[in-house]
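One structure below.
All protein chains but one are shown in place.
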Amino acid sequence: MIIVLKPGASEEQIKHIIDRVEELGLQHTVSRGTERTIVGVIGEEDVVRIQPLEAFPGVERVMEVLKPYKLVSREFHPADTIIDVNGIKVGGRRIVVIAGPCAIENRQMLEDIAKEVKRFGALMLRGGAFKPRSSPYTFQGLGEEGLKYIREIGSQTGLPVVTEVMDTRDVELVMKYADIIQIGARNMQNFNLLKEVGKVDKPILLKRGLMATVKELLMSAEYILSQGNFKVILCERGIRTFEDSTRNTTDISAVPVIKRESHLPVLVDPSHATGKWNLVGPVSKAAVAIGADGLLVEVHNQPEKALSDGVQSLLPRKFGEMMEILKPIAKSVGRSL
Amino acid sequence: MIIVLKPGASEEQIKHIIDRVEELGLQHTVSRGTERTIVGVIGEEDVVRIQPLEAFPGVERVMEVLKPYKLVSREFHPADTIIDVNGIKVGGRRIVVIAGPCAIENRQMLEDIAKEVKRFGALMLRGGAFKPRSSPYTFQGLGEEGLKYIREIGSQTGLPVVTEVMDTRDVELVMKYADIIQIGARNMQNFNLLKEVGKVDKPILLKRGLMATVKELLMSAEYILSQGNFKVILCERGIRTFEDSTRNTTDISAVPVIKRESHLPVLVDPSHATGKWNLVGPVSKAAVAIGADGLLVEVHNQPEKALSDGVQSLLPRKFGEMMEILKPIAKSVGRSL
Amino acid sequence: MIIVLKPGASEEQIKHIIDRVEELGLQHTVSRGTERTIVGVIGEEDVVRIQPLEAFPGVERVMEVLKPYKLVSREFHPADTIIDVNGIKVGGRRIVVIAGPCAIENRQMLEDIAKEVKRFGALMLRGGAFKPRSSPYTFQGLGEEGLKYIREIGSQTGLPVVTEVMDTRDVELVMKYADIIQIGARNMQNFNLLKEVGKVDKPILLKRGLMATVKELLMSAEYILSQGNFKVILCERGIRTFEDSTRNTTDISAVPVIKRESHLPVLVDPSHATGKWNLVGPVSKAAVAIGADGLLVEVHNQPEKALSDGVQSLLPRKFGEMMEILKPIAKSVGRSL
Partner (left out) sequence: MIIVLKPGASEEQIKHIIDRVEELGLQHTVSRGTERTIVGVIGEEDVVRIQPLEAFPGVERVMEVLKPYKLVSREFHPADTIIDVNGIKVGGRRIVVIAGPCAIENRQMLEDIAKEVKRFGALMLRGGAFKPRSSPYTFQGLGEEGLKYIREIGSQTGLPVVTEVMDTRDVELVMKYADIIQIGARNMQNFNLLKEVGKVDKPILLKRGLMATVKELLMSAEYILSQGNFKVILCERGIRTFEDSTRNTTDISAVPVIKRESHLPVLVDPSHATGKWNLVGPVSKAAVAIGADGLLVEVHNQPEKALSDGVQSLLPRKFGEMMEILKPIAKSVGRSL
């Protein structure tokens, strides 16, 4: 931690800061420049982090030196984390495509879609039973009924299933049915929910909030790891910006940034990132090329009648075409699909 | 709902859209311009809203005509809603200042601060027992112990108390102690939590998410009202932008925008909006002048030792000075403080 | 400047950095913490700023300690700068309201509007002869003809006139007619234009770019001052964010932030900041309360027929009403209007 003092900071103010630093059991260095005096704090930064040092008289600015996350960092765990989900490895050489409808609407449609996406190369099935919807008047998901359907169809097709939990009260329930538990973008900073899924022994798919920095995403993952669950898969799904030609702006460079900072696998969700089915293919190409470990794609066999996110869903046939296009790109970067 | 067709849309495509509109029991008009054909849909827009019409062949764009919220709108309820909290009216002529520490750290500090803010004119006491913190390693609040303290001190000082609930499992507990239940910015789209607090008979203070539009804030309020609880107080607390000289950017014009769209009262939280104690006063002046119904201000008697948000907390004395400065401004816009 | 090294930085890498610092004639301190080594650079930060130190092997991050602006800063000039424009003082106790149409459309309309705004208390007249328009097919301004009109009407009414220059080739021309030369938001980083107006002996009204930080605004002002022209008036006019209920988001706290950092006067332009005539009044109230030195308001006597920005223009009568409402607010914060 570096404490930059105001030009006119008094000796008394400097002493007051140093006293506080010493009280916390830390060491310090004082460097007196021509225009500013700087106090460097050496030791466990966490102890100082919670101190509102900027509120101290004479302080102009406080700059953090260390990263606020530990367990998720490359420094802590230099090798890539590979997460095994019923034999499918997330984070390895093979790019894992997870596909399925936004919401589970009924058993039949889910079964039909599951068979199709499997045929075209998807390795896992996605589908929501609990849906976060901005309006209270729209379809909110089938709840446990939906969970049962996805479990059955997952087992039937041999595809591990990914489904979302939105409520701390439902973690136990979702645990019974899911192979991977998803934390949606709007819950990325639902810290109680993070703590709950940090206690379970299932992989967690943590989606980046649309207002969250990469650093905050990593901090949310840190919540989960800090409870003992190290099986966390991150997912870039677009951030909110001023650009309105797409639903969100895909932060494609977040993939290499996260890869550098963390050992956890990273997926890209091109459906939510763009909000338009005809951009899902292009963004998937970019994601594969830049090094994403997988894709999360919305597929629906009747997008025109989808109860949720039909506009961004691919028809199974289009999904199949996209998979064919992605294969040589994966190969060109040393991966398979 | 207005459906704009692509330049080359075929008659068959147009018919397909019209058929779907009729299936939904709605009327339509077709307008053929020189460059585009447009289908207007007349009737309950909600029925159409969930249809992914943009996924239909031949469709270029779909534009909504009606607002997605109803119960929170001025159209539904033209008069200002005034919410009575133990005799204190939120949304009336008097500007309601709610003050207190970010987190309840212990009984004594809360009592000391409560007495001070009361002396200087605060009408309610704030303080968090459950704290949403971006790091799992920082102080997470005292939990029920904190709730007991704030209840006791609220009753002792005669100040109604505002405290946050973060988890659906805690709603019942917080209900027992709080006079107003706060939903924090990070939970503005925690829809299950919104539904839970929509069922209780207590006023809800709903804070705007830091990446939420005014429309989304109103939709989240709609969730609460749709469950039967009409006592919702909204709060602008700054949005996330590229500007980094402040923690967030106060969207001051959100106050008149919300006032025009909705009948609900609106507060401003200058502490979170700016993240700096020396900007709390200036932004409070702007908030009072522009028509906010109240302020939510962080006050701490030892900001240097605060376990949370010390940098943006005012000393009680500074809070008192600010209140004196705000009084003539309130008067100049026909309000009192 | 603080140079934070990577965890595994070698002694050789540290030496390489120190050698470079010494080559630049600067001093350094090395502080070896448990997790990071830090090199502090003491001396003229500008010399180091242009060095791409982050490109050096072993460097994790470089943090600036000093501000990149000098002449515009409070440190350089602690007292408020007051700019005299034909006897009207910008930056003093009196809040200066500058009003007029967005574009000068013809002589008559400008004269009519000028008389009206003067009657209601405006101290200066605004009007554009060169208009930056996002479409090449819309009205681009009357050019020199417009400049002549505003000069004549300014002299006739006794109102100093403010008008925009968009092109380095037009600075000399605009100089002949204007009392204050405006640099528009889209030209805030047109550095050649800044240099040109830095050489003239006229006050410059520099508008904040819609995606510019406060720091960048101050750097652009620094360009003007560095050429010898210290008469710069800054103007907050809204920034671009994700919120779409207003044209831009008024960054109201930029006013006190700038006031703290700089000695230059600051205006607010509520017309561009909101893009809606019915929000001009509310935002003006907030601007006066928070300490703006003036307002820049669009007024048009026939907004329905305005060739530019009619939607955000006030009718003269509405402008008059607003002025009456602002007077007591100004008084309540120790200013007059």
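For reference, chains read A, B and C in written order, and residue numbers begin at 1 within each chain.
Note that in this section a contact is a pair of C-beta atoms (placed from the backbone, for glycine too) under 8 Å apart; a residue touches a chain by one contact, two chains touch by 3 or more.
Since the model is a prediction, treat every value here as computed from it, not as a measurement.
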Residue among B:2, B:24, B:315 or B:333 touching the omitted chain: B:2
On chain A, residues whose C-beta touches the chain left out of the figure: 211, 213-215, 239, 241-246, 249-257, 260, 273-274, 278-279, 282-283, 285-291, 325, 328-329, 331-333
Absent-chain interface as seen on chain B, which is shown: 2, 4, 7, 29, 31, 33-36, 38, 40, 42-43, 45, 63, 65-66, 75, 240-242, 244
For chain C, the residues touching the chain missing from this view: 20, 46, 49-52, 54-56, 68, 132-140, 166-169, 186-187, 189-192, 195, 209-211, 216, 219-220, 222-223, 226-227, 240, 276-277, 303-304, 306-311, 313
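Heads up, the rule we're going with is that only the chains that are shown with their structure count from here on.
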Distance-maximising chain from chain B - centres being C-alpha averages: C
Gap in Å, rounded to a whole number, between the CA centres of chain C and chain B: 31
Averaged-CA centre spacing for the pair chain C and chain A, given as whole angstrom: 38
Whole-Å separation of chain centres (CA-atom averages), chain A against chain B: 26
Chain B residues counted as touching two or more neighbouring chains: 211
